[in-house]
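Only a part of the assembly is drawn; its chains keep their places, and the rest are absent.
For reference, chains read A and B in written order, and residue numbers begin at 1 within each chain.
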Amino acid sequence: MFHFSGIWVRSLVLGVVLMVVVMFIIFPTVSYALDGTINEDYAAGKKGEEVDEAQYVADTIWVLFTAFLVFFMQAGFAMVEAGFTRAKNAVNILMKNLMDFSMGSVAYWAVGFAIMFGNGNGFMGLRGWFVNANTHVFNSLNWTSVPTLAAWMFQLVFAATAATIVSGTMAERTKFNCYLIYSVVITALIYPIVGHWIWGGGWLASLGMLDFAGSTVVHGTGGWLGLAGAIMLGPRLGKYGDDDKPRPIPGHNLPLAALGVFILWLGWFGFNPGSTMAADAPAIAHVAVTTNLAAAVGAIGAMLTTWALLKKPDVGMALNGALAGLVAITAPCAFVSPIGAVIIGALAGVLVVLAVFFFEKIHVDDPVGAISVHGVCGAFGTILLGLFHTEKGIFYALDKVAALKFLGVQILGVVSVFAWCVVTGLILFSILKATLMLRVSEEEEIEGLDFGEHGASAYPDFQVTAMR
Amino acid sequence: MKKIECIIRPFKLDEVREALMEVGVQGMTVSEVRGFGRQRGHKEIYRGSEYTIEFVPKLKLEIVVNEDIVEEVIETVLKVASTGKIGDGKIFITPVEEVIRIRTGERGVTAI
């Protein structure tokens, strides 16, 4: 029974020996430099005596709990994207969602967090590589009491969200190796720089731009990078007929897509209420309520719009409408009243339908509607905060000039992020196109990326074994 | 012997099977197919866009019988599977030269 070729044994032994040697020589030095003193962080809360101990514990519980919910959005995105694309590309989508989070975790640990929150200049942070929790180089996070590693965990899942959005718009035709490269670049560099501008004490933060939980920072970045990607890739084969009219390419599993949207909605209860990064009871309750109302009316708005236009209520659009409401309320959730949330969500629900039609028209092929949901509704929500902010917004503020200025800053922020993402995106994807082709061959696209990229099939038993 | 191929509406399957058993049909083989014909496919909506599905789901019944009951089978199917609306389907009669039962190796009419 044990006729066993020696190759595995040998490679195993070799690997272990190699590892041990490497460890003994290199490891201790590197490791001490990076995090040798981490354990001292255990002795005292990051902020020492200044902070109320019970509040500190509650804040940390809250931030980690919400971070885990946001992590779960990875499953949501995977299901939405797999459901809304064809069976022959399902493995590829799943693999992309798994790997962007995995690669992104490493990239955001090594580089991204430092660029986003490390002390630096108005453009980017320059300290805090590999998140050494004991160095005090994250001044922009001083406002939250939680341990640096909890903050990192929470911010990581946001970075991964931005990256994973892109996989939707570029689905069903992008080479897997290109995907890995650009999702690392996004999590390590492009997204953290946007984040630094607005959340890390950068130039937009100085101007007073507000984006509570990331309509622009996260969703805008993801959406606009996805736009750049979709433009560089061109539409999927068969998306446009000889008449240049868009033809739908139906996905393969709407129950999965619906499950994904429910998971995302759940995740958003981490995304928005968690962005307090503190267990501030009235605030987190308020944010939960505005978030939920906007999602609800977003779904209703999109459903009614399709009902009016197509005579039937469309499930795909209703699902996207819920997401549109969620994305739009992400920036304003803590600053607007419930009624403000209802209006913002409803308009986003209508807007997302029009946006999907718009991008189809101009030959930008976005298989899951991510540009419309995340880019357009993200921008929309960020700008509408200038109207609905219950203190600074035009509809509420007493000082209308200041309010107009605030609105201006919001618009400036949206435009700057749009420009940054489209430009860096086009550069990045051009390089990938020049070097690695970016897009799979026509033959592979017809056969499906599951086979071409992974030699796999999402439902293999239905193909082979079902016949046994 | 003849093979009678019937293309029918899926929800008629049970009725047709029961009616055929009564006229003495002992076996049949069914497969899921998509039909294209005078009955046009319908429009569906996907994420806000309409598109036409050209093919309509149908079932194909293959029934091998001795010549003598071919007419009876046809009549039965006509009676049970017809709704009078376009898309009820077709019956095709084709010749079968030999039938063999795998289990026993029997050939001809007794193998049906």
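Just so we're on the same page, a contact is a pair of C-beta atoms (placed from the backbone, for glycine too) under 8 Å apart; a residue touches a chain by one contact, two chains touch by 3 or more.
All figures in this text were calculated on a predicted structure; none of them were measured in a lab.
**Student:** What is the chain count formula for the full complex in this file, using the labels shown?
**Tutor:** A x3, B x3
To be clear about the criterion, only the chains that are shown with their structure count from here on.
**Student:** So, what's the distance in Å between the C-alpha centres of chain B and chain A?
**Tutor:** Their C-alpha centroids are separated by 52 Å.
**Student:** Across the complex, what residues on chain B touch chain A?
**Tutor:** Result: residues 44-51 of chain B touch chain A.
**Student:** Can you tell me which positions in chain A touch chain B when the two form their complex?
**Tutor:** 84, 246-248, 250-251, 306, 309-310, 312, 314, 316-317, 320, 353, 356-357, 360, 369
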